[in-house]
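Just below is one structure, and these are the notes that go with it.
With one protein chain held back, the other chains of the complex are shown just where they sit.
Think of it as A, B and C in the order they're written, each chain with its own count starting at 1.
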Amino acid sequence: MSKLGLWLIGARGGVATTVIAGLAALSRKLVPCTGLITDHPQFSSCEMPQAEQWVLGGHEIRSGSLIDSARAIEADSGSLSLPLIEMIQSDLEQVDRRIRPGVLVNADEAIRGLNGQQCNGDSPTPQEALERVTGDLNEFVQNNELDGLVVVNLSSTEASLKDHPAHQSAIALQEALFEGDSTAFRSSTIYAMAAANVGAAYVNFTPSAAALIPATREILEEAGCAYCGSDGKTGETLVKSALAPMFAQRALQVMSWQSYNMLGDRDGEVLAHEENKSSKLASKGELIHEILGEDVHSQVRIDYVPSLGDNKTAWDLIHFKGFMGHRMSMQFTWQGCDAILAAPLVIDLARLLAHAQRRGESGLQEHCGIFFKSPIDSSTHALSAQFDELMEKAQIWSSTSTSE
Amino acid sequence: MSKLGLWLIGARGGVATTVIAGLAALSRKLVPCTGLITDHPQFSSCEMPQAEQWVLGGHEIRSGSLIDSARAIEADSGSLSLPLIEMIQSDLEQVDRRIRPGVLVNADEAIRGLNGQQCNGDSPTPQEALERVTGDLNEFVQNNELDGLVVVNLSSTEASLKDHPAHQSAIALQEALFEGDSTAFRSSTIYAMAAANVGAAYVNFTPSAAALIPATREILEEAGCAYCGSDGKTGETLVKSALAPMFAQRALQVMSWQSYNMLGDRDGEVLAHEENKSSKLASKGELIHEILGEDVHSQVRIDYVPSLGDNKTAWDLIHFKGFMGHRMSMQFTWQGCDAILAAPLVIDLARLLAHAQRRGESGLQEHCGIFFKSPIDSSTHALSAQFDELMEKAQIWSSTSTSE
Amino acid sequence: MSKLGLWLIGARGGVATTVIAGLAALSRKLVPCTGLITDHPQFSSCEMPQAEQWVLGGHEIRSGSLIDSARAIEADSGSLSLPLIEMIQSDLEQVDRRIRPGVLVNADEAIRGLNGQQCNGDSPTPQEALERVTGDLNEFVQNNELDGLVVVNLSSTEASLKDHPAHQSAIALQEALFEGDSTAFRSSTIYAMAAANVGAAYVNFTPSAAALIPATREILEEAGCAYCGSDGKTGETLVKSALAPMFAQRALQVMSWQSYNMLGDRDGEVLAHEENKSSKLASKGELIHEILGEDVHSQVRIDYVPSLGDNKTAWDLIHFKGFMGHRMSMQFTWQGCDAILAAPLVIDLARLLAHAQRRGESGLQEHCGIFFKSPIDSSTHALSAQFDELMEKAQIWSSTSTSE
Partner (left out) sequence: MSKLGLWLIGARGGVATTVIAGLAALSRKLVPCTGLITDHPQFSSCEMPQAEQWVLGGHEIRSGSLIDSARAIEADSGSLSLPLIEMIQSDLEQVDRRIRPGVLVNADEAIRGLNGQQCNGDSPTPQEALERVTGDLNEFVQNNELDGLVVVNLSSTEASLKDHPAHQSAIALQEALFEGDSTAFRSSTIYAMAAANVGAAYVNFTPSAAALIPATREILEEAGCAYCGSDGKTGETLVKSALAPMFAQRALQVMSWQSYNMLGDRDGEVLAHEENKSSKLASKGELIHEILGEDVHSQVRIDYVPSLGDNKTAWDLIHFKGFMGHRMSMQFTWQGCDAILAAPLVIDLARLLAHAQRRGESGLQEHCGIFFKSPIDSSTHALSAQFDELMEKAQIWSSTSTSE
């Protein structure tokens, strides 16, 4: 059985820790596959990678250990239990040894302000950062004799980056790199370029827009890498993507859709900064207008409520008109644990992209729209349509399976 | 332009009054087509019937007038306004003159207890009832020189009828009719048979199970009639059919789905009777198990809350497990005006079935699953899949349009 | 029976129109006293003013008529019905003739931007404005031979006014008036001074802080006027004042209290301006900390959602710790029509202050805390305690009733 690498940017964050603990628990048959889309029977003949095939590593800018992260999760949302953490302790320690210090390139204030950074004094040029990250990835592949590699960006949402001419093409970006013009980069840009350097698939699971700009997409495509993004569709936006089509299908006229999101984890702390929040809001907001039209009064708010921790709570109000112009309303409350909702999607994406790479399918993975709030070049945000697209892909893969 | 008949059983009830007022308002261009699925652009080249083509009539067991009903609606939910009622007063009066006394065959206590009945003392045999109803329909067609007819059952939910051998075939039911065995019938059975007698399409918009038993379905099919049912999917069940697939698609394991429905209109009054409620509960309950599996703990309650009137309020709690077995929850409140949600579906169904009849398409209209809580012989309850089925039909019709 | 004047600033706004329509309907015995606190039996022997004793008038900066306002309310929230408007049409017309153009003194952008103003070009000095308003009030008293007068500020929330030394004493403010220093005033300041000029009681039902500054309070007290404020406690804050004490009494530790308010009326339009909203937020926010302590993470948001009109919707999340530090939560949705909730409070306050004036009780009406979000010099925000204070006053009044 071949070995595959999964490299997580933000490797000791809540989502990454849950991914790492989850793959360990799946390998040891301690938990079922709840939450994994690629566990649908449609994928059963696709020979998707198994939990025990994965070797994990990653970058992290903060110090600490995965055990600490796992215990912090237990105390916060209770989504990892103490007995489980004990059972997988050796796995966590092993992965911990493969985590390398992350890089900070043109980082914004919120990111720089995160507690417990191990790379504070460190200000590499973009070129130096790229070399270091590429080196780390190469070392990971060689040390572990990997047959494939998927890099997933799970780091905190960056403030949006001012448009820069170098974003428009591979060649212009490489020139900016050469010239040391750090204003063309965020850390996420560097990670995407490093993935291309080593031929790894790349997933932008965050809303950070600097990760998949036209230039990095071109670089990934030229390097034959599969990629997709952006911003994992985990909770309230997921519900919207299931509900909004109902109003469209039934020809009910939505007048207003108000979305209030509350969260208290590190993600929330970073999003309390207006510049970082704006990246997220843009990502969350586009769905309603795409599905229901431009006339809908739609507002999305995100508030930092520390006591909630990772148990995100969202409340939405939908005010709509029916026949004869009569006004009615619907509201919902979503109470979901973010890392628990995100982690299986990350594992799904790792499986899907590793599989695509193995089949020689590179470039934008268009069938992965269901995983993202802002699917790149998306044809639709509607959940069922996205699900159908993915199942169609499974169907194609099943009927043209390759032998290893 | 041809004239089409729409005959409503329960013609002065809230839904029927809203259908009648709505078609009048649409004909006079007083309101837009909000809520009409057949107004989707996919139907634009299908030559669907227009609002002004319809001639309306119906059966009603209660006395009163449509103007009274319309004013009662205004005072209750405000979904019809006084200025609108004034503008369409002559239309309402005209339809009122075409409403005939309904029949009560083997009616249960709740139905018999409805206020203001004009046919209380009246107990026709099934045969007499069928003859009278058939006569009314024939007269309606002839007096108005109709080119087509759709009969829609909008009457109060009947108590479920004990299984009877005569339900299994057309021939057995006709024998029971001949023998005067009223235990094989409810009023709704008679109306379906009458529709077949005059070659009309038939829609069972209620959960009353006695309407479309195997025997009446056979009778309708033999008579070349299009038909479908049962129980209009108007509110809380609609939301469930949009949301439940989300949990299935994302492989989230729903443990419990609790549904609490409150309503205060005549429908609610009838449903306060346990036997009548059980028909409705069966109809509302099947969706969750079909989409999410048999293991879900699913309860549906319907309570009569008089002050709510036709503004139905429903609250659902969904308790589910995600990755690593972590428990999360979602809840929604739906506040919808029942008649306003139901009326456009009735108009949609009238259009679809009249169109099918005109094209010579008879029998069960399988593409109409989206309209019902319990679509007969349904392949799915999932809303998006049902929508796709209907749009596929529109596509077929568009590509093979007939000339009149 | 004596005649009493009720003078409303913002006389054609939603609340004022509902007050005027409500008193007309009460006088004609068309509606019961629902919502009137002073209708509690504890007041029965206090000889409170009756509905038919009131003569109404007011100031308004917008043009239009009360009939127009009433019809707009009917179309928006349906809280006034067309038949009722017809029955009280002559009353509305009569009051309309007593409405005078309002004044704009140092008005902020949001107020100046309101549609349909009749006094746009008009920029009186504070002194001129005061003279005009005083003249209007005097004329109202004389023309109608009034035995008492209560002035209630119902105008749109003003942006908060920068601190000014003249706010600290009557003498300093009168000096600023004399010097024409308009930065010491908002329109609401002028109305309070005019009330004092004519010996009227004064109620600040808005959050506008410039109405009851130390200086105007001193002026009202010197003039022997009863007064109270600020900001009517109509909806979501009312619920908070009933619920927050529960957590305190049961020693449950509230960690976070998030409040999301949505509204779509003119009030909402003005509050969409940040400076005006800040006045409101300050007023809504203080309750939680007063009752539950400073450590609670408490956020109040107000969003303008046009489609909701006057049907304000609010959602609150309360996240709290119980025994053993266990975290739990509560949430509520409030759907209330603002004018309907505010109008009876205005009538209550008019009755209470007119009664106090008649008894020679002047100055701050401390027993009126129950009516306000920010009761001046309040001992408590807790609803039940405020109710007890008011009932104690009723008890005192009952036991020392004066004869007219």
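Convention: contacts are C-beta pairs under 8 Å (C-beta built on N, C-alpha and C of every residue); 3 or more make two chains touch, one makes a residue touch a chain.
Keep in mind that what you see is a predicted model, and the values were worked out from it rather than measured.
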Neighbouring shown chains of the undisplayed chain, as defined at the top: A, B, C
Selected from C:5, C:22, C:126 or C:229 as touching the chain missing from the view: C:22
Among B:30, B:67, B:87 or B:255, the residue in touch with the chain that has been omitted: B:255
Option touching the unshown chain, where C:263, C:337 or C:354 are the choices: C:337
Hidden partner interface residues of chain A, rising order: 78, 82-83, 333
Positions on chain B where the hidden chain makes contact: 255-256, 258, 260, 262, 297, 299, 301, 303, 305-308, 313, 315, 317, 319, 327, 329, 331, 333
Missing-chain contacts mapped onto chain C: 18, 21-22, 25, 31-37, 39-40, 77-80, 84, 238-239, 242-243, 245-246, 249-253, 321-326, 328-337, 340-341, 343-344, 370, 382-385, 387
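Quick note on the criterion: only the chains that are shown with their structure count from here on.
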Separation of mean Cα positions, chain C and chain A [Å, integer]: 50
For chain A, residues contacting two or more additional chains: 329, 331, 333
